[in-house]
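Dropping the structure in here first, questions after.
Missing here: one protein chain of the complex. Every other protein chain is in place.
Right after this comes subunit A.
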Amino acid sequence: MEGFTALYIFMLAAFTGYEVISRVPVILHTPLMSGSNFIHGVVLIGGMVALGKADPDEPLQLLIGFIAVFLGAANAAGGYVVTERMLGMFKTGDRKQGGAQ
């Protein structure tokens, strides 16, 4: 990718990430950490591309690619399950929980 285009994407994504969670209440810190942990599980598709482009006659490449996909899939699936379990427990009360830092 072109150097400066990449830099722009980097910058905009960084600001977006910062902005999106800047007003998160303390009670959601743990689920949110877990949720963002799930989102970087998208590394799975990077692993798929790496394995997909690996030389089928090179066992070492296949092995490492396999590990990449395995770990990426585990990150995504595990991250989803624990986040969903945590968030599923929040019951809405009548007082809105404030206290954003």
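Methods note: contacts are C-beta pairs under 8 Å (C-beta built on N, C-alpha and C of every residue); 3 or more make two chains touch, one makes a residue touch a chain; residues count from 1.
Definition applied: contacts and distances are computed from a predicted model.
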Exercise for the section: Pick, from "Cytochrome c biogenesis protein ResB", "Nitrite reductase (NAD(P)H)", "NAD(P) transhydrogenase subunit beta" or "tRNA N6-adenosine threonylcarbamoyltransferase", the protein name that UniProt gives for the chain of this complex that is not shown. Expected result: "NAD(P) transhydrogenase subunit beta"
Fill in the blank from the handout: Where subunit A meets the left-out chain, the residues are 1, 3, 6, 9-10, 13-18, 20-56, 58, 60-62, 64-95, 97-99, 101
